[in-house]
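Only one protein chain is missing from this complex, and each of the others stays in its spot.
Chain lettering (A and B) follows the sequence in which the chains are written, and residue indices restart at 1 in each chain.
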Amino acid sequence: MTVNLAGPPADHDQAPLLSLVDVTKHYRPGGLLARSAAPVQAVSDVSLDIAAGSTLGIVGESGCGKSTLGRMVVGLEKPTMGEVRLRGTSLSAMSRPERRTARYDVQMMFQDPYAALNPRMTLAHIIEEPLRAKGGLTSQQRRSHVRQLAEETGLSVSQLDRYPRELSGGQRQRVGLARALATSPALIVADEPVSALDVSVRSQILNLMTALQDEHQLSYLMVSHDLTVIHYLADHIAVMYLGQIVESGSPAALFSAPAHHYTRALLDAVPEPVPGRVGPISSIRGELPSASEPPSGCRFRTRCPAARARCAEQVPRLREFGPGHRAACHFPLTEPVPAPAADVREAP
Amino acid sequence: MSGSVLRVSDLDVDIRLRRSVVHAVRGVSLEVAEGETVGIVGESGCGKSTLGLALAGLLPGNTTVRGSIRLGDRELAGLAERDLRRVRGTEVGIVFQDPMTSLNPTLRIGAQVGEAMRVQMGATKAEARAAAAEMLELVGLPRPAEQLDRFPHELSGGMRQRVVIAAALVCRPKLLIADEPTTALDVTTQAQIMDLFDRLRQTLGMATLLITHDMGVVAGHADRVFVMYAGREAETGRTAEIFDQPRHQYTAALLDSVLRLGTPRKSELATIPGRPPDLTATVAGCPFVPRCPAASAECSAQFPPVSGAGSHHWLCHHPVSQDEDSRVTEAPR
Partner (left out) sequence: MSLENVTTVLSGDEPGGVPEAEASGGWLWLRAFADNKLAVAGLVVVVVLTLFSFLGPLFYHTDQIHTRIGMETLKPGAGHPLGTDDVGYDQLGRLMVGGQTTLEVAFGAAAVAVIVGVTWGAVAGYLGGFIDALMMRIVDALLAIPALLLLLYLATVFQPNVVMLIVVVGLTAWLVPARLVRGEALTLRTREYVLAAKTMGVRTPTLIGRHIVTNSIGTILVNATFQVADAILVVAALSFLGLGIAPPATNWGAMLSNGLNYTYSGYWWLTYPPGIAIVLTVVAFNLIGDGLRDAFGLDTRRR
C-alpha cells in the first residue's frame, strides 16, 4: 500500500488538529445493470495532517477527488477505508452524540454563493442556524452572536433582515463565512471559496479569510483548482491527481522546484496577467482517464511527457525532495534527497 | 477604414424587464481588424456578455438596440432574423462558455459540426461531412473520422469545447466571438484550448473577439484589450499598453487586485471597495465614482470624454499618471 504522506513536518508530541489516515473513497455505480461495473475510485490512500492555526491547500483539477476529500473531513461522506481523526480520535470510533459535537469543530464554506444560502431565509436566520442546531443559547444570545459575526465578516447589521437574492456574490460568501464561524470551529473546509467571484471581490474575501485566521487561530483546508489562490493562502500544499496525492510541500518549494510533472504542468498552465509572454503553455497532452479504471502503475503516465516503461509497471512511492517536500514519481524533475530509513513516517 | 472586419459605433443595448430597464451597454464603439484578437474584459455586470450577444445577433425580444454594427460592409443592427441567421455561421462564428449545453445531446458530432455548411451554404451531406472531418482534425481531436459519429456525452469537456469551436469555424467565418470559452474548463485544458485558438488564428486568419473576465488569458492571447465598466468603455489599447500603463482608474485597480503567483503570500491584497453599479439607474457622470480613489465633483457631473493618443485611449477625468506607475512586467519564474 502506498503511503502518501503530506503535511508540514509536525512535531511528534502534539497530535495534529486533523488527520486523514490512508483514506480511500470508492463509489459503487448504482442500479441493477451497473452493479457489476468497476467502482469509481474517487480518493485512494490519502494521508494528510493539518496543524492548528495553519492552512493546508489541496490543488487539482476536476475529477481529482479533492471535493470528496473535503466532504469526508466535514463528515458529509464516510471513507470506504481509512480514518478521519479529529485531535487524534477517529470519527468512526465516536458515538453518535460525540460525533455531533465534533461536527461543530469542523465547518464548511461552499463554492457557489448562489446555491450555498437558502433563498427563503433571512441572513440572520442563515447565520443563526448552526447555533440553533447546537443549542444551549437563548434567542437573545444567539441574536447578539449573529450581530457580532456579521460585523466580523464585513456585513452591515442592517442587512441581516434581508434575503440572499439582494446580495452580490461577494456578500453572500461573507454570509457563508459568518455561518461557518458561528460554532467557533477549529477548522473550516473551504471548497473553492472564491472561484465563482469576480477578481476584485476575490481579494476582499481572501483578505477576510486571512484576518479571521489570525483573529481566531483558525485552520483552513482550502480546496481549489486555482493555483494562485492556493499559493497565496496555504502554508502547505498537496497536489492531487485522480484520487492520489502526487506531490506535497511548502508553496515556495513547490513553485520554485516542483518535482512532479503534473505540478509543473499546472504551473505552466496558469495564465499570468503579464503581456508579451507566449501565453500559457500546455505541456501535457490527452484527457483525464476514467476514475473507475485508473491506469496501472503511475496514474499520471498517460499524459506525462516523461513517461517510460517503468511508469506502467510500478506504482511510484513518495520520496523526500526537501524538508516537508515529497513527491511520487519515477523520473522526477529534481533529485530526491536520499532517504535514511528512520525519516519515513508511517501512519501511526 | 478598410481592413476592419467589425466596426461598432455608439452601440446601446437596453433590456426591458418587468418593472425596469437595464442599460446593459451604453455608447460602445470598437473596431476589430482582420486577423486581430481583441479581448473584451470586465467583471460581472459590465455588459460584456450582452455586447457579445448583440454582436452575434442573439439578443432576445425584450431588448432595444441602438447604434451601428458593421461587419465588413454590411450593417447588422436592425437586420431581420432571417438575414441575421445567414450571417451567423457563415461570417460570424460563436463559441459560448459551457460546452455541455452548447451541443445538442441527441445529435451526432459530425451532423452538428457540418450543420452550418449544409444549411447556410447548401453543401451536400457528403461535402459537409468532409468539411466537418477536416475541421475536427484542425481543432486537434484525435481520430477525427471516428469522432464524427459519436455523441457529445461520449467526449470530455475539453474535447466538447473543441467540437464547438470546430462547428463555429467550419464555414471559415471572418470573425469569431468567444464568450468565456475556457471558464468552465480545468486550467490545463484551458491552456490547451487557448493554444488552439492561437494556432487557428494563424491557420485560418480570422479575427477574434475574446470576451472574458480573466486578465491572464487576455494578456497572453489578445492583441488589443477593451476594458468595460457598467456597460461602457473604460479604456482601450494594445495589450502591452493596458497592462504596463493602465490609465483608467478602474483598469489600474483591477490589475492591482488580480492575484498572481508572485503575489506575496498572506499579504494584504488590493481590492476595489463597493460593488458594481445598478444598471437600471442612469447616471450623469462616470459610473465608477462611488469606488474610485480619485473621484471629484467633475466626475459625478459629467461623463468623461475620450483622451489618449494612437491606439491607447481612456475615458477618465483623472487618469493614473505615467510616473505613478511601477507595474511589474517580468513574471518571476
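Everything below uses one rule, namely that a residue touches a chain if its C-beta (ideal position, glycine included) is under 8 Å from a C-beta of that chain, and two chains touch if they have at least 3 such contacts.
Quick caveat: nothing in here was measured; it's all calculated off a predicted structure.
The chain omitted from view is touched by exactly one of B:36, B:91, B:180 or B:195, namely B:180.
If you put the hidden chain back, the residue from A:93, A:115, A:157 or A:312 that touches it is A:115. Touching the missing chain, out of A:80, A:183 or A:334, is residue A:183. In the full complex, chain A makes contact with the omitted chain through residues 74-76, 100, 103-104, 107-108, 110-122, 129-130, 132-134, 162-169, 172, 176, 179, 182-183.
By definition in this document, only the chains that are shown with their structure count from here on.
Only residues 61-62, 168-171, 198-204, 206-207, 210, 225-229, 231-233, 251, 255, 265-282, 284, 287-288 of chain A touch chain B when the two sit together in their complex.
Across the complex, chain A is touched by residues 43-44, 156-159, 186-192, 194-195, 198, 213-221, 239-240, 242-244, 253-255, 257-261, 263, 265-266, 268-272, 275-276, 328-331 of chain B.
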